[in-house]
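I have placed the structure first, in the form of C-alpha cells, so that the comments after it can refer back to it.
The complex is shown incomplete by one protein chain, all other protein chains being positioned as in the whole.
In this document, chain identifiers A and B correspond to the written order of the chains, with residue numbering beginning at 1 in each.
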Amino acid sequence: MNTFEFHTPTTLDEAYRLLEAHGDDANIIAGGTGLVLFMKQRMVQPGHLVSLRSIPGLDSIRVEDGTAHIGAMCTMHQVETSPQLREVLPLLGETYRHVASVKIRNMATIGGGLSHGDPNQDPPPSLIALGASVVLSSGSGQRTVPLDEFFTDYFETDIHDGEIVTELEVPLPSPSSGGAFIKFLPRTADDYATVSAAAVVALEDGGRNCRDVRVALGSVATTPIRARKVEGAVRGRELTSSLIREASDLVQDEVDPLDDFRGSSGYKRQMAQVFARRALEAAVANISAVPA
Amino acid sequence: MDKTIHLKVNGQDHDLTVPAQRLLVDCLRYDLGLTGTKESCSVGVCGACTVLVNGKIVASCISLAVAADGAEITTIEGLADDRRLHPLQQSFIDHGGFQCGICTPGQIMASKSLLDENPDPTEDEIKDWMMGNLCRCTGYYKILESIVNGIAEAKGSAQ
Partner (left out) sequence: MDMPRVGRCFPGVKEVEADGEQSYKGTMQVRVGPVSLNITGNMVVTGLDKDLWQASMRVEGADRRLGGGVSGEMLVNLVDLSDSETEVVVKSDISFMGKLGELGQPIIRKKADSILREFADNISRQF
C-alpha cells in the first residue's frame, strides 16, 4: 500500500474543508472494506484519507413521519439486527444479512457500501425496490438523490466532489404490501451474487390489483438497475402467476450483464429473468394483509 | 506518514507510532508480537485474521491500524483466563477442531463473538455465523462439534 495522511475530522465541516483542500488526492474512508482492498491492490493510491468514524451522529437510526432515517456510518450488521428496523422494514435486515460474512458486516457501513458503487452488491436492489434515497451533504448544503438515479456507471455514482453520503432515507411500505430479495449464489455463501433481484409490491386498497411495484436487480449491468418494463407490465393488474411470468421475460431487454467468473453474459441474462420472477412471486407471497 | 495511536489489547494499554498504511494484523503481529492472529487470504474472506475490535469481530487484514485508534482489541492471546483456557479453546482441543491450526485463532474468536451476541445458538445459527471462517483441513464437522460443545460448556460454567 502507498503511504498517505490519515485524517480524523470530528465535524462534517472539518471533513468538507479537508476534501476541498486535497481534492482528487483525497478519498473518504468509512468502514474501509472496499477502499482498503483497492489500496492493497494499488488500484487507488490516495495521498489523504478522510475518515468519517470520529464524526458523531452519523450512525443513528430513527423512524419518523413514515420514513426510516439511517445514518450513513451505521454498520451493515447494525442495520441487519436493528429491532426497530426489523419491525417496519423487514426487507432491510433480510437483505443486509446476505452481505459477505459477519466480520465484514461489522466493518462495512451502509453509506460506504453505496458510495463504493459496486454493481454486484446486495443492498442496492432492495433499496431501489423500496424507493430509498441517499442524502448527500457538502459545504454548500444538502441534496437528496433517489437510489435509482444514484449509480451512474461501473463503480461510479452521482456523488460530486466534496460531497459525503450522510444518510439513507427509506420510506416505510404501505399496508398490504410485500417485499423480497433473492440472491443467486452458485459458488459460496459469502460470495457476490451471480444475479440478485428484489421486488416490492403494494396492492390497491381492499383490492387484488397491483397499485405500485418496483423491481430492481444487481450483478446484471455496470450498475444496479431498476426493471421498469417489468414493473409497467404488472402495474394496475392482478398479479397472477402467468402475468408475473410474462412480465419477468421483459427483464432480458433491460439488463446488460458483464461476463465474469460468476457466469457469462448470456447466462446471467437468463438468470435475471428467472430471479426477477422469483422475487416478484416471493414479494406477493409476503404481502401482509391480503383481502379475503 | 506516521501516526501515534493508542490501543488497548487484551487489557493492556499501548501507545504506538505506526505508518498510516500499517494493517491491524501486522500491527498486532509485528509491533506487539502477538503472532497468534494469522494472516491467510489477505482480502477479508478467509477469517484467519479475525479479532475483536470493541467487542465485534473484524478482518484485521483489511483494517488500518490507525482506524482502530482508541479501540479495545481482543486477540486469541487474550481469551485464556490466567492459565485456564477459555471453554471454546478447550473444546477445540477436546474435539479435534483443528489440524494445521492456521485458521483456529480466527475460528475461536468468531465463535467467541457468537457466544457474546447469542449465548444459545442453534446449529444453523452457528453455521451461518461461522460462514466467514474457512478451514482447508478438518472438513468443518469437528469445528462445528467443538463450537457446539464449547458453547454448552461456557453456558454451564457461567451458571
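Criterion: a contact is a pair of C-beta atoms (placed from the backbone, for glycine too) under 8 Å apart; a residue touches a chain by one contact, two chains touch by 3 or more.
Here the structure is a predicted model, which is why all the values come from computation and not from measurement.
Q: Which shown chains does the hidden chain touch?
A: Answer for the hidden chain's contacts among shown chains: A.
Q: Who touches the missing chain here, A:V44, A:V145, A:L172 or A:L243?
A: Checking the options A:V44, A:V145, A:L172 or A:L243, the one contacting the hidden chain is A:V44.
Q: Contacts of chain A with the missing chain: which residues?
A: Counting over the whole complex, chain A touches the hidden chain at residues 24, 38, 41-45, 153-156, 222, 258-260, 265.
Note that in this section only the chains that are shown with their structure count from here on.
Q: Please work out the Cα centroid separation of chain A and chain B, and write it as a whole number of Å.
A: Averaging C-alpha atoms per chain gives centres 30 Å apart.
Q: Flag every residue of chain B that touches chain A in the complex, lowest number first.
A: 1, 3, 19-21, 23, 42-45, 47, 50, 56-59, 62-64, 66-67, 69, 110, 113, 129, 131-133
Q: Using the touch definition up top, name the residues of chain A that touch chain B in the complex.
A: Its residues touching chain B are 1-6, 8, 29, 32-33, 36-37, 39-40, 49, 51, 53, 77, 100-104, 106-107, 189-190.
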